[in-house]
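Apart from one protein chain that is not included, each protein chain of the complex appears where it belongs.
Each chain carries a letter (A, B and C) given by its place in the written order, and its residues are counted from 1.
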Amino acid sequence: MLAEGIRAHRWWIVAAAVGFAVLLTAPAYLTPFQVRVGQLFLFSAGLGVAWTILGGFAGYWSFGHTAFIGLGAFVAGAFELHVPLGSPVATMVAGTALGSLACAAVSAVIAYPILRLRGIYFAIAMLGVSQVFAELTNNVDAFKGTMGINMPNAVPASMEPQTFFYYVFVAATALTLGVAFWVKVSRLGYGLVSIREDEDTARMLGVPTERYKIWAFVLSATLTGLLGIVYAHALGYITTGSVYRTDFSLNMIVYALLGGIGTIVGPVLGSALMVWLTQVVLGRLLDVHMFITGALLVAIVLLAPHGLVGFARKLLRRGAGGGA
Amino acid sequence: MSLILQTILDGLVLGGLYSLAAVGFSLIFGVMNVVNLTHGVIVLIGAYLAYAFWHGLGVDPLLAIPLVMAALFAFGYVYQRGLIQLAVDRSSLLASMLVTFGVALMLRNVLVLVFSPDFKSVTPSYAFTVFFLGPVTIDLVRLSALGASLVLLCVLAGVLRWTAVGRVIRATAQQDLAARLCGVDVRHVYGITFGVSAAFAGASGAIIGIVVPFSPPDEALWTINAFVVVTLGGVGSPSGALLGGLLLGLISTLTSQLIGPQFPNAMMFLILVVMLLLRPSGLLGNAFSGSR
Amino acid sequence: MSAGAPILRVAGVSKRFRGLLAVNDVSFAVPEGSICSLIGPNGAGKSSLFNLVTGYLPLTAGAVWFRDRRIDGQGTTAISRMGIARAFQIAKPFPELSVRDNVRIGALFGREGPRDVASVVRDALQLTGLSDHAGQQANSLTVGFLRRLELARAVATRPALLLADEPCAGLNPTETEEIMGILRQIRANGVTVLLVEHDMRAVMGISETIFVLDAGAKIAEGPPDAIARDPRVVAAYLGAPAEG
Partner (left out) sequence: MRRFGRRDFVKTVGATAAAAGLVAAPAVRRADAQAKTIVFGGSVPLSGRAAETGLNVNNGYLMAIKYLNEEMGGVEIGGEKYKLELKMFDDASDPARATTLIQRQIDEGVDFFLGSFGSNIVLPTAAITERAKRPMVQSGGGSDQIFTQGFKYVFGMFPRASRQFISSVEFFKAMSPRPKSISVIFTNDAFSKTNAEGAAKDSKAAGFDVLEMYGLPEQITDVSSVLASVRSKTPDVLICTTHDQNSLLISRQMVATNTNVPLLYQTLGPQLATYRETLGKFATGICVQIYWDERAPYKDKFFGTAQKFAEYYRKHVQRPIAYHTAGGAACIVTYVQAMQAAKSIKTEPVRDALAATDVDTLYGRVKFTPEGDGDAILLGPAVGQVQKGVVQLVHPAAAKTGTLIYPTPKWSEKT
């Protein structure tokens, strides 16, 4: 199954390998600003792909995935603050693992009831979940959401922080892409796609829909949490407002939609374009970048409803049709 | 005892506002299954228009309501026909939600540019009059806000029930295909529904403006409140919005009184999630075409 | 008539929707390795019965047995994994997937047990004549090919029993004959077939046993020639002698 999937997608794998090779060497010749843009791109692409495992493959659009960014970040932060291990790197690794685990556990608990909702109801319920988490983090003193948490500094003295976290992001995003690819070519992936296309028929064909949806949800939530934890460390200091951000939740959807929903390359392309636009092109603007971002969103949905990938396919098809 | 009584009264008064602010959202959701994330901004535009009338021309905000409603009806109709329908046709219902989000960002930015990011406040002459009903106190502004909200909700219910337009809207909500087969211009109906929704959102904004100070970032709050009201009360009907709004108001003040003043929002969202899981079609159970 | 033991036994099954008794105390048995048909006028309860057997709807009363296992109340997924497949009357392909991926999903899931997915897919496509269309997106197929896809996907689940719900509705005689050929081939490969069909000639030509439903109740059962002569069937369903 995996072997077959690798064979079928070999050119994509080659492209991804080349891409990561380029990414690994990039800090050598990029300016620190470009490295930070790279960080943000990797973070965004990772989030888009993690969201895709549930939203793109299974068709369950979550509007509240920032719940896991916040949950992971605050669990990791609280742990690292109270239980420092010998070395800062060990502490960070342990905190990251624990935070990701917390996301896995919480998502597994809420998965069954919440995945019984479909369509817009699931989307709204997830929005509600993220708001509950955010409100509790901010208003229960023990969680320190208001006063904020200083994440312990794990950057080796010999390295610039942006370069260090760039590489951590490369690793986290590579893991996310790898998991997503594995899901896509496995039985799980086909099952999820059949759920997206027609859940009742999928069940009729023997797809264990409940179990598969839960798997997709837990994988998606855990990877989102992992990326969120890395992000929190990169910031160094987090409050509720830095990690529970509704715009994170919505941006994941924007990346996927912009690139092409249901594909892995889609969110990667989508986030590359959005990060470039919002940080590089619109970065210097004082007061209209929000207007332009909104206008872009509208334009994307209207002009490229199937995303860049769909657009490219259409062009290819038209080209092929013209040639025949 | 009088504290509880006061809390309940405060909750009901607040709930009246929530109801009116949510009814338009509910209508659009019920009739065309579109989740309108622009709703909160439209509420705020209503508040800003009332502010402009009051500040510029000295028109009482409550008297300005018809003007605000007319302006926003036109806006809503054009918005639906020009943009939302396009998005639904070309993409999907879920994607249309992103369009409404994009427009919300744009409008919020426009509000900041036109009215500055500062908060605004409308204080008519009766703003600080207080009544005492036995042990409880209530102020005239909130009372008139509640009254205006109830009147407007009744008007909307009457329009939906007894007028030709209302009947067509309800018919379309239940079966748009059938309505289409009966020769109804469904797009026109959608446009009108959106217009009506925006008009009532604007009216609620005008009323909210005299009760609380407001600034552009508040839009998210009013959108989210509408979400919760609709989930509590059920979709598409003024009575559902009224029930949901009153409940939300009560939950809000009671949580604040009994659990802690910092928790009403957390409780509100918790109830949103739990309600969705237990009764996705709301307490009244008046499900609509999209509930699955 | 085949002498095989029953693969499917429906015993005293009823289904009530609010006030309406859609299926009323129906019993019948489908022998292993046969092709049987379920006929009846519109609203007789044929599709409801399929929904009950596949676990799509819960029973109000009665029991459904698959070989020696009682399967009512088991849930669609579990029932599918035992080896019961269903082809829908209104074809329900996964619209945005290719024909091959549609069939592959059938092959990946369906009945439990080891399989060689690639060869199952190849065989199912070949059997239904879809090999040349494997790369096409499902929502671009014509009605006739959609029906074949529906069958191909069901076959790819490697069922022991195939429930085919009006596979020929809306097809012309040539296409109908092709579908019947495919069904015969499926049976020849060892799959029992239970058919719901309106085209009397097709049913008469292919079935070994026919069950007749009317207003939710079974009114007759027997080989085709007996059914065609049965006065109750003629009265309830045909209203006139079998067409042609």
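The rule is short, and it goes like this: a residue touches a chain if its C-beta (ideal position, glycine included) is under 8 Å from a C-beta of that chain, and two chains touch if they have at least 3 such contacts.
The structure displayed is predicted, hence computed values, not measured ones.
*Asks:* Determine which of the presented chains are touched by the chain that is not presented, and list them.
*Replies:* A, B
*Asks:* Among B:Q6, B:S92 or B:S239, single out the residue that touches the unshown chain.
*Replies:* Once the missing chain is taken into account, the touching residue is B:Q6.
*Asks:* Which listed residue (A:I13, A:A26, A:L282 or A:A312) would be found touching the missing chain in the intact complex?
*Replies:* Among A:I13, A:A26, A:L282 or A:A312, only A:L282 touches the chain that is not shown.
*Asks:* Can you say which of B:V34, B:A50, B:L94 or B:V112 touches the chain missing from this structure?
*Replies:* B:V112
*Asks:* If I consider the whole complex, including the chain that's not displayed, which of A:G19, A:P32, A:P156 or A:G178 touches that chain?
*Replies:* A:P32
*Asks:* For the chain left off this view, which of A:S62, A:Q162 or A:T263 is in contact with it?
*Replies:* Answering carefully, the residue with contact to the hidden chain is A:Q162.
*Asks:* Since one chain has been left out of the picture, which residues of chain B touch it in the full complex?
*Replies:* These residues of chain B touch the chain that is not shown: 3, 6-7, 10, 14, 108-109, 112-121, 123, 127-128, 130, 132, 137-139, 141-142, 212-218, 221, 252-253, 256-257, 260-266.
*Asks:* For chain A, enumerate the residues touching the unshown chain of the complex.
*Replies:* Touching the chain left out of view, chain A contributes residues 31-33, 35-37, 39-40, 43, 135, 138-139, 145-148, 150, 160-162, 231, 234-239, 241-242, 245, 247, 278-292.
Everything below uses one rule, namely that only the chains that are shown with their structure count from here on.
*Asks:* Point out which chain occupies the most central position, where each centre is the mean of Cα atoms.
*Replies:* Chain A is the most central one.
*Asks:* Taking each chain's centre as the mean position of its Cα atoms, how many Å separate chain A from chain B?
*Replies:* Computed from C-alpha means, the inter-chain centre distance equals 33 Å.
*Asks:* Measure off the straight-line distance from the CA centroid of chain B to the CA centroid of chain C, and report it in whole Å.
*Replies:* For chain B versus chain C, the centre distance works out to 50 Å.
*Asks:* Hey, how far is the Cα centre of chain A from the one of chain C, in Å?
*Replies:* A distance of 43 Å separates the two centres.
*Asks:* Two or more other chains touching the same residue: where does that happen in chain B?
*Replies:* none
*Asks:* Tell me, which residues of chain A touch at least two other chains?
*Replies:* Residues of chain A never touch two or more of the other chains.
*Asks:* Enumerate the contact residues on chain C facing chain A in the complex.
*Replies:* 54, 56, 75-77, 80-81, 85-86, 88, 92, 94-97, 101, 104-106, 108-111, 117-118, 153, 157
*Asks:* Which stretch or stretches of chain A touch chain B in the complex?
*Replies:* 61, 113-114, 116-121, 123-125, 127-129, 131-132, 135-136, 139, 246, 250, 253-254, 257, 287-288, 290-291, 293-298, 300-302, 305
*Asks:* Would you mind writing out the residues of chain A in touch with chain C in their complex?
*Replies:* So the residues of chain A touching chain C come out as 1, 4, 187, 190-191, 193-194, 197-198, 200-209.
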